[in-house]
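All protein chains of the complex are present and in place, except for one that has been dropped.
We just call them A, B and C in the order they show up, numbering each chain from 1.
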Amino acid sequence: MLLIYDGPVEVPSLLAQWYDAERERNYGAMVTFVGTIRDEGGIEALSFDIYRPVLERWFEGWQKKLAEQNALLAMAHSRGDVPVHQSSFACAIFSPKRRVALEMLDAFVEDFKANAPIWKYDVIDGRRLYAADRSTPMEGSGLLSAKE
Amino acid sequence: MLLIYDGPVEVPSLLAQWYDAERERNYGAMVTFVGTIRDEGGIEALSFDIYRPVLERWFEGWQKKLAEQNALLAMAHSRGDVPVHQSSFACAIFSPKRRVALEMLDAFVEDFKANAPIWKYDVIDGRRLYAADRSTPMEGSGLLSAKE
Amino acid sequence: MVTVEFLGPIGKEPVTLKADSLKEVARQLQQDPDIAKWLPQCAVAVNDTLVKDPDTPLKEGDRVSLLPPVCGG
Partner (left out) sequence: MVTVEFLGPIGKEPVTLKADSLKEVARQLQQDPDIAKWLPQCAVAVNDTLVKDPDTPLKEGDRVSLLPPVCGG
């Protein structure tokens, strides 16, 4: 399940919903990661652009990878502005095995950071500034920069 | 924070409580692990004994270890019976850095399994049977078995 | 003709080009300095599938997307 929120992710209700939906399905282990906007660099908020078609393909690839290990993935992310001390990202992995859950959470979050098509902006004095210094070129970048 | 529940851990309200308590404290990353009783081996429930004084010292050691990395730890565990498809264990780690959060969650949960003074019993036909085959001797076991 | 769109912070309107391969798209985009500076750091999708091969052929109506450096979460 991939959810896009306009604005902050409502973490408590979302985690409750994910937990309740899977509680009877014999998974044994649930792990979650939640990202909350830190008050730093004088920002009021962070803001996000998402390119949904590529995000969905990337997400489906992870769902498939996890399904091969009998594990289940859910994720939510914000689009637009998320004020300081509110959350922009949450994910959960359910697995019958705790090692799978812990290892896949780490791998999923790191790949999310490196390859999910989401762009971050600092919001300072109402202006939206691309967070270039914290951004990572996606796998395979530079394809169009080679000269003949 | 270490919470002991008599019976199942109330996961949605607990995660909400932990999230809300720390949301404004600039942690950035929250990770959680939840353990839910799997329906297997014909059990009705699992049941737990806890030796609280040693559990508290073990937990304080982890709190200190995490505090050195500016991270925060919360944990809850059940005592007594927890029916199938209810949860017996939850923990959360808050950190300004996602790598610390992810690595410490893994390390904490593994050490919890190996060294937290908690004993598990299968409940089958109302009888409580020690889960010897799934249990691990704590670090330093065997101290009293050496002959002079 | 193919359409090229510029995602996220690149902040350019889509353009339409005559090109039968990504290499030809690359050659044309490299002419525009505002776009050229992004190219070393951009991933590329054709019709929303990421591609790795600059020799990927294009056909009439294909949509090429440029994805600059990301930072979700």
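The definition used in the following text is that contacts are C-beta pairs under 8 Å (C-beta built on N, C-alpha and C of every residue); 3 or more make two chains touch, one makes a residue touch a chain.
These numbers come from a predicted model, not from an experiment.
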item: Visible contact partners (per top-of-document touch definition) of the missing chain; value: B
item: Residue in contact with the excluded chain [from B:Y5, B:W18, B:F48 or B:W62]; value: B:F48
item: Selected from B:T32, B:S95 or B:N115 as touching the chain missing from the view; value: B:N115
item: Touching residues (missing chain, whole complex) on subunit B; value: 35, 48-49, 51, 53-54, 57, 77, 88-89, 109, 112-121, 130-132, 134-148
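Convention: only the chains that are shown with their structure count from here on.
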item: Cα-centroid distance, subunit A relative to subunit B, in whole angstrom; value: 26
item: Junction residues of subunit B - those touching two or more other chains; value: 98
item: Multi-chain contact residues (two or more partners), subunit C; value: 73
